[in-house]
Structure formats: structure tokens, C-alpha cells
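The structure under discussion is supplied below as C-alpha cells; questions concerning it will follow.
With one protein chain held back, the other chains of the complex are shown just where they sit.
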Amino acid sequence: MSQKEQQVIQAIEDEALFTFAEYDPEAAERVGYSDYSYWGSTLKIFLKNKTAIFLLALMASLILFTTIQPYLPNQKSPTKIHVDPATGHPLRNQKPSNEYWFGTNVIGQDLWARIWSGTRTSLLIAIIVGIWEVGFGIFIGAVWGYVRQIDAFMTEAYNVINNVPTTILLMLLAYILRPSFRTMVIAMCATGWLGMARFVRNQIVIIRDREYNLASRCLGTPTSRIITKNLLPYLVSVIVMRIALSIPGTIGWEVFLTYIGLGLPIDTPSLGNLLNEGRQVMMAPALRYQLVFPAVVLSVITISFYVLGNAFADASDPRNHY
Amino acid sequence: MTQNEREVIIEIKNLRVEFKGKGRKPFRAVDDVSFEIYKGETFGLVGETGSGKTTIGRAIVRINPTAAGEILFKGRRINGVIPKELDREVTRKIQMIFQDPMASLNERSKVDYIVSEGLYNIKGFKDEQDRMAKVSRALLEVGLLPEFASRFPHEFSGGQRQRIGVARALIMEPEFIIADEPISSLDVSIRAQVLNLLSDLQKTKGLTYLFISHDLSVVRFIADRIGVIHKGRLVELAETEELFGRPFHPYTRALLSAIPIPDPQIEKKKKVLVYDPTCHDYSKDKPKWVEITPGHFVLANEEELRQYEAMAG
Partner (left out) sequence: MTEPILSVRDLVVKFSLRGQILTAIREASLDLYPAETVAIVGESGSGKSVFTKTWIGMLDANGWADSGSILFEGRDIAKFTTEREWLTIRGKKIAMVFQDPMTALNPLRTVGMQIQEALELHQGMRGEQAKARTIEILAEVGIDMPDVRYHQYPHEFSGGMRQRVVIAIAVACNPRILICDEPTTALDVTIQAQILELIRSLQKKMGVTLVYITHDLGVVANVADRVAVMYAGEIIEYGTVEEIFYDPRHPYTWALLSSLPQLGIKGQPLYSIAGTPPNLFTDIPGDAFAPRNPKALKLDFVKRPPFFQVSPTHYAKTWLLDPRAPKVEPPETIKALRAKHDERYAL
């Protein structure tokens, strides 16, 4: 018999234990049922995912690096054509070396500098388009979802716009406006918000008639506050996931458009331009590095954001919070 | 005091509420319903799932639009298009308590915001200090501790959450509260807390309740008068003990016979009546809403009325 049990038995002997205990009704009220916190649990589960942590660190350092890369010592210009001082010929198709870390391309530009410059361009487009999608797409989607009167009209409008293939729309815009960084951003912003708006609308329709929203209506809460206080906070996790997935999506579009010749002008390095250049020399085994380097960077970015988005979605799903 | 002298706070006249269904003909959730609620009383509205009882409550708070009829609050019409000022007054004076405390609180907001949400809408406070004082007072009134304001709803149990919902309504200083099945999703041991709280608040604040429930035994305990609703139509209305003692309509009688009684000897012997709607022959003689004895209304046609009068003796 343990010492504790013996103590208890002795305690039973104690007549005092058979008297009434003091009753405290406040104590009965104070029972904190759980210390569960939504964001705390989300963070905890996300941190448990080691792959996601690694990729998050990788992406953070990648973005940091592309930003500071031009200011580092010994960096070359991404657009300068390097010329062999001895012969006066451009240094075309140089293999990776100490001087040109990733080699040079067919006209003698430094591939290392071009890749980071291109990544910077592509990521910048993706982030600008992503912010627009979030701002405009969520705004339209929230109003569309919550204000019943406009739902039928918006759905029809959506069907019409959505039935025009995005490719054709993007190509058209790229034709009308001159190919430039701005054109790219405008073209992609013009189409990207649609999916986001539809997504947010569907999510809002699911939760808008829950009792707590009825309660807010009974209290006379204006629609704008119902959307910002009652609806969007419930959607933060799915929206963050959509953003994470929209970044590789936008980069993919940029690569595709540039690849078919409607994207950025060739004097602006981007992942799309680099891949296109690399593809042209793909058949020569010795020059394949010109395709491999940008392809690797593109794949790492795409896969990382994709995995991160899904890891976050899993972590933020309350059903996984145990 | 006779009923004619009592002040009427809510009057519902020939109310009809329709929902657009899949077919061409809209679905009539509430059909030709009329009743009055007196100031300071608890009016129980009893019916089964889909009977339209919740729809009536939501029509009063202007969530469900009405198709026909009138809803009067202190003599002024509050359904349909009304001036903004009256809308604001209705929002303030008529409040609602919801069924499921797990669904009726915004999980992403702190109790502090949930309780003072209405105050923000009517700008019902002088400054931040005044607002916090009001929140604390409302929480204390429902038996919760002011320190709960800084917590999120998920930390609370069902009964506590329901009381947060009551505090949210109380802070508006309403005169009339619609309680839509306020205890049916609570645990047995918690129900009494909430019922007692509602009774206490009625006594101290002179509140009027519309208590909507499917559970006749709860309504019997809390309501002064009871209306029984079946498929969108009110079939019987009377003072509580009158209704239990002398039910006329066969649906009321079936409903009363089905109440489970927590006494095994009685419960095991009880005979359940089954209501068969085809027992009414309304093909020629349409039913009317008739006051059969003072304050006791029933939906019946001429022939049924004669039978009921014979029963009443």
C-alpha cells in the first residue's frame, strides 16, 4: 500500500471529513472548460510539420536573397553582354565557371545574374497579383456572398466572364497593350480575382445563415461589420491557403505567356523568358544547363508554395486540432 | 384584471409568411395567424419541427419578410417597409435568444465584443469606460463573472454560452424578448439555470417573452398563455392551465398526451393519442379562429365548434 493511500485511509478515520465542505458557487462558475485557442493550435500543428518549416525558411531566404542580390559585391548586370577582351567576341554559351557561376547564355549574358533578376521579376508579379486578388477578390466575393439581392446577377456575370477562356483573354490583353511588366500585371489582375471572388462567395454562403449571423442582424449590425467581424475571420485560414497557391499559379501563367511570346519583352529577364531561352538550346546536351538552372528555381518555388499552402490548410482545419 | 385592460405589446394580425420553394407555388410557412402578447407576460408558442413557430419569431424581428398581415409593436406596424427610426427602435426594444449556444456566438470574437455588439450599433455608450461597465453589468446580471469578457466563447460550457447570449440581448435594454428554444440544446442539469435566469429577469426588468418551444412541459412551467401551432396555422390558444385542463383541438390533445412524464408508474400506463389531420372535414365548412370560452381560442368549423362547446359544458 502506498504512503498516499495510507494517508487517505487515515483521513477517512478522521471524523472531520464527514462534515460539510464550504460551498462556493463562484468556483462552480469558474471552470475554464478548455484552454484551446484556434491560432495557437494552428501554429502548433504547423510547427510540427518539419518539411513546411524547412520550405518556409527556404522561401524566406530566397525572397530575401533576390532582393539584396544586386547589391552584393562581384555581381554582374543581368542584361550586359560580356565580351572576351582578347577577341572582342561575345562570351557565348560559356560553361559554368568561377567567373560565370551558372555560365552564360547564347548571347553572352551572365546566367546567374539573370536567374535572380528573373526570379525577382516573376515573384514581384506574383505578389502584386496575389495582393490584388486578396483585396479585390475578397471584397467582391464577400459582397456577392452576403448580399442576397445581387447573387443571381453576379453569378450570371461570373458565368459569362468565366466562360471566356483565360488564355484568350490574357492573349488579347497582351496584344492590345504593349508587352511590358505593367501589361503582365494588368492582364493577370484582370483575370485572377475572379476565382478568388467565387471561392470567397461560396465560403460565405456556407456560413452566412449560421445563428451567430442572425444574432448580429437582430442587433442591427451593419453589413460591412458583419462581413469583417463575423465572416472574414472564419475564412482567414482558407484565404491564406489560396494566396499561397495563387503565387505559383501566377508564376505559371507568366512562364506560359512569355513562353508563347506574349509575355514580358525579352530584355526583361523573368523565369518565363529564361525558360524560353533555355528551351531553344535544349537539344544540345552541352547547353542544357541553360534550361536546367531556371527550371530548378521555378520548380522549387512552385512546389514550396504549394506544400506550404497545404500544410497551412491542414494546420488551420479545426478537425485536425487534437 | 380582465384581459381587455391589459396592455398589448405585440399584436399579430392574419400573418402569412411564404418561402420560395422549388415549385412555382411558394411554401406557406405561416398562414393566417393572429394573436396578441400582453406586456409582462410569457407567451408560449408550441409546435413541432416545421410548424412555423420559429418563422413567426423571425418575422417579428424582421429577419423573415412577411407576405400578408400585420405585426404591431405597441400599436405601430413593424413588418414590411418602415421608417429607419422605427427600425432602430425595434432593433433595440425587441431582442432574440437563440437555440444553439454553440452556433449563436461568434467564435472569433471575444465575449467583450459579442456582448457589446448591439451597443456599437446604437452608439449606446459614452466612452470606452462606460461600455466596459455596461458589459460587466450585463455579465453579472446573467450570473457570469466580468473577467470572462476577455475570453473567447469556446472556453465556455453550453449553459455559460447561453447566458452570454442572454447578456448580449439584455445590454440593449429590450422590452420584448423572443426566446427561440433557448434550452432545448442544453444539458438537463443546465436547463434549470437558464429557465430560472429568464424568470428572474422578467421579474426584475418587467420583460415580456415570446417563448418558442417544441417541449410542452417546459412551456407549461414558464408560460402564462400558450398558442399551439400546427403546419403554419394556430390551432388553439389559451391560458396555460386552461389549455392543459381543457384542450379542445385534437392536435393539442395528441401533443399533451405525448409529453413524457418523469414518473415511471404514470408514464408506463399512459395512453398516447395519435392526431390524424383527416379527422377534420373542411371541404364545405371552412374552419375559423373562434374564442370558445373567454381567452380560449380554437380553430374549428361550425360542426366542430358545436362538439367543443358540448365538451366545455
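Should a chain be cited, it is by its letter among A and B, assigned in written order, with residues numbered from 1 in that chain.
Please note the rule applied: a residue touches a chain if its C-beta (ideal position, glycine included) is under 8 Å from a C-beta of that chain, and two chains touch if they have at least 3 such contacts.
Quick caveat: nothing in here was measured; it's all calculated off a predicted structure.
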Chain not shown: contacting residue from B:133, B:259 or B:290: B:259
Among B:7, B:48, B:147 or B:281, residue touching the chain not depicted: B:48
On subunit B, residues whose C-beta touches the chain left out of the figure: 48-49, 157-160, 187-193, 195-196, 199-200, 214-218, 220-222, 240, 254-255, 257-268, 272, 274-275
Hidden partner interface residues of subunit A, rising order: 8, 11-12, 15-21, 23, 25, 27-29, 31-34, 36, 41, 321-322
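Basically, only the chains that are shown with their structure count from here on.
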Centre-to-centre distance between subunit B and subunit A (centres being mean Cα positions), rounded to whole Å: 48
Residues of subunit A defined as touching subunit B within the complex: 26, 29-38, 210-212, 214-222, 225, 229-230, 233-234
Contacting residues of subunit B [partner subunit A, same complex]: 58, 61, 63, 87-88, 91-92, 95-96, 98-100, 103-109, 113, 117-118, 120-122, 143-145, 152, 154-157, 160, 165, 168, 172
